[in-house]
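Pasting a structure here, questions to come.
Of the protein chains in this complex, all but one are displayed in their positions.
After this line comes chain A, so read on.
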Amino acid sequence: MTGDGCSRRALLAGLAGVVLAPAARARPVDRLAAAGTLSIAVYRDFEPWSWRDATGTLKGIDVDLGTALATALGLKAQFTDFLADESVEDDLRNMVWRGPLIGGSAADVMMHVPTDRRFQLQVDRCVIGAAYARERFAIACGPGADCEVPPPQWAGKRLAAELDSIPDIWLSGSFGGVLSGQVSHHMSGAAAMAALIDGQADVAMASKAQVEHALANNAAPHVKRRVGPIPALPSPGWDVGLAVKDDSRDLADALEAIIERFAGDGTLDRIFAPYGVSRMPPLGNG
């Protein structure tokens, strides 16, 4: 995280919620240990990171990782799946530093927060870090479209993307807007991939994890991923990590240490694998 290295090293020894820091006053990690739970905010309807299956069970990479983080702190994970607001800044206000206006309270930690340094500076009420993966956008095609051609050649093809996402903006707005009328809009990247797999679209664009997850276990052999690069894409990818409130730097440091350990001992890869997602390591401090 953005905290200084000294406190981080001091807390490397403080895994499993054991407090070794010299300060005598109660700190967030002490309070958590007393409560016995770690409250964790995850995005709702965000397959494969966090979503509810047909039985209403909350699952996903962020849920499994959150559970593992809580366990490593000697705590029980308690999840809130929340509706995304208009920006991640809003989400951090609702779920981390202020809490929702109605009911519930702020979570101890929020999963899947971009760790972009410029973004961190805009949200100084939070500590953001402990990047655990990198994401970027990817494209997949059904039998009706050649996935490797320059995108303008998809004129006339049916394109699918999440409403108001970079894939939507890129498909609708790039190349002089020649493809704009062909884009069908879906409420999530997973839904855009489902439309492709069901044959309602020829091309879908979503995040790499969403594409890989939808195609996992050879679930859709008729769908191919684009191998070539995506031209003129505004985002080269982004690291995702964790956010805690700015008064909880000790918790941030403890979580960062656990993530480092999980990356080194293969725990992260093992958490990602069942979802068909190959974890891209974060580039770090991007």
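The working rule: a residue touches a chain if its C-beta (ideal position, glycine included) is under 8 Å from a C-beta of that chain, and two chains touch if they have at least 3 such contacts; residues count from 1.
As a working rule, contacts and distances are computed from a predicted model.
Of "PQQ-dependent dehydrogenase, methanol/ethanol family", "Heme exporter protein B", "Response regulator transcription factor" or "Fe-S cluster assembly protein SufD", only "PQQ-dependent dehydrogenase, methanol/ethanol family" is the UniProt protein name of the chain excluded from the display. Screening A:Ala35, A:Leu121, A:Val149 or A:Ile169 for touch with the missing chain picks out A:Ile169. Here the missing chain is touched by one residue of A:Gly156, A:Pro234, A:Gly266 or A:Pro281, and it is A:Pro234. Against the chain not displayed here, chain A makes contact via residues 43, 46, 49, 80, 82-89, 91, 94, 100-104, 112-114, 116, 119, 135, 137, 163-166, 168-170, 172-174, 177, 180-185, 187, 207, 232-235, 237-238, 240.
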